[in-house]
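One chain of protein is taken out of this complex; the other chains stay put.
Going by the order they are written in, the chains are A, B and C; count residues from 1 in each one.
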């Protein structure tokens, strides 16, 4: 059975004249859907902020194994009720891939419990993402590093919990480093944060970046479980007291 | 300089007739303050739910290095504004020791980002807490294990992020295990969750339990930092682009 | 392509009269091969201590994706040269599943760098292995816990490095706990240590135990990489100095 992916995008930048629209005329979500589709391994739909319920109805989430998230300047417009809905789903197993400026999205901050603050600079500088966990499935097919000619700088200290796996560390020409590819287990769900993807650069056309996101979706596909994440009172001890 | 500790207690159980009042006539907070005081290494105050601002004014928190938290049945009565205030302090470095049923407190859940659910049973059964990180300062002075004759059972799966250090694993006579002593780094702050301490058993008179809490307060004392946890735009690159 | 698995067994206990022979008349390796074969997903061979080069020639290892290891009383008879050969392969990506008393094998100790000591008792007591990482692929299909009626007790402190993932914690009726299912990444390889499997109990016929080992073999299958684990002198900087 194919993994069912929903690619969510704020989809505001690309509807105005400017760089983002030139690079992603049909939106970042469509570009991501496109390379996911090309693998033949996923069943992909998209959803955007300005749809009813941001396109993330109960029914859509019922049919989502992995949710991909791109947001930037309208984080505050995402309704708390929808954030809670996604949060609950992740804890029950739904995978979540958070891209770039999604570090400050409500859902990511709620799952991390920290400010998710970082240093930043928009100067189109070179980034090189080094593999630091080469046995991780998300790094499969990637060489020593990924090179991106122009990216927004994101720098440490990145206020996140220690990742369960640190797959990539980013080097920026201007002098900073960043934990650019981070895995987190939360509840029965898996989360991957991946730093590249500023809206004014063609990052999601980079083949290595695409490979990482494809790998991440497969990795985040939920492990099937029969038990539930409630807090049961086990009145009868398993063993004689 | 002495570490400034604030011991916070819900202080509801112990004001009604019953076991908790018999065991802790002046409240759990007073019992904890007492053994912390006896070390001579701390400057200890207490705060409780029914005080104005739950006793946790800006001024009190300004003078708190480490906050100890015991809550149980009135988690919902803790005001969100005060929770946010504590949350912000922890990210800026204040230590936090969360005891027993505090696993479901608003502040702990907010910092963890998960449900913090667990299995439970109140049967006064034996618990044995095994040291699994013997080089950790919180385990100093503890032998192979701590034995507690009567405790509430807390069992896995405990829905928390992977701890940064797992200092104790609890064995329960009725058949369960639990990650009973867990360290978490969040922002510039350190958090220790410690499972023993049900209100109907005299757990906080146990010398080993006291030793662990004393060690934890010292460990959680903030590392002094001069940088701030904001998200600065570093306009001028450190290096020439 | 099927995952190529080599199941290695010391194969001494089962060649003498006694419990092990009664339970595993053709050897523990044959029992493990049998349930791996039944999945249709693996190409399985076996190897034992008393074969030339312990059955682990360069050619066999060249054709092994994942090596499963059971050893107990003859750890010292395993030649250092073969241990070095396996060690090198693991760092280059070969998966390794170490079972039960393999905790004291030369290869496991060499990979861990610690004594791998533990407490133990042979009393045929009940063990219950609780899932503590429910999103991990090794826990797929397992409920809240696995119950084994009779096992050898292995107890903490288990002198290993902190696992990269702690999938199971074992509860023993006699009063101990144990980190019973531990993942380790080393070099390009993945290692899983799984505690059940004493030779005098029919543990490897337990369906849940079999499921865990099957899951572990799939998880440990190497991620394909093109880079090599050498220590290259990068004389020409990637960027202008």
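The criterion applied here is as follows: a contact is a pair of C-beta atoms (placed from the backbone, for glycine too) under 8 Å apart; a residue touches a chain by one contact, two chains touch by 3 or more.
Owing to the predicted nature of the structure, the values given are computational and were not obtained by experimental measurement.
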Chains on display which the left-out chain touches in the complete complex: A, B, C
Which of B:104, B:128 or B:211 contacts the chain that the document leaves out: B:128
Contact residue for the chain not shown (choose from C:24, C:130, C:184 or C:204): C:184
Hidden-chain contact residue, picked from the options A:141, A:175 or A:232: A:175
In subunit C, positions touching the absent partner: 91, 104, 110-115, 117-121, 123, 125, 153, 155, 157, 159, 161-162, 164, 173-176, 184-187, 227, 229-235, 237-239, 241
Residue numbers in subunit B that touch the chain omitted from display: 93, 126, 128, 133-137, 139-141, 143-144, 164-165, 173, 185, 187-190, 222-227, 238-239
Subunit A residues touching the omitted chain (full complex): 128, 130-134, 144, 155-158, 162, 165-166, 169-172, 175-177, 179
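The criterion applied here is as follows: only the chains that are shown with their structure count from here on.
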Label of the chain whose CA centroid is most distant from the centroid of subunit B: C
Fraction-based call for subunit C against subunit A, same above half, different below: same
Approximate Å spacing (C-alpha centroids) for the pair subunit A, subunit C: 33
Sequence positions of subunit C contacting 2 or more other chains: 128, 133-134, 144, 165
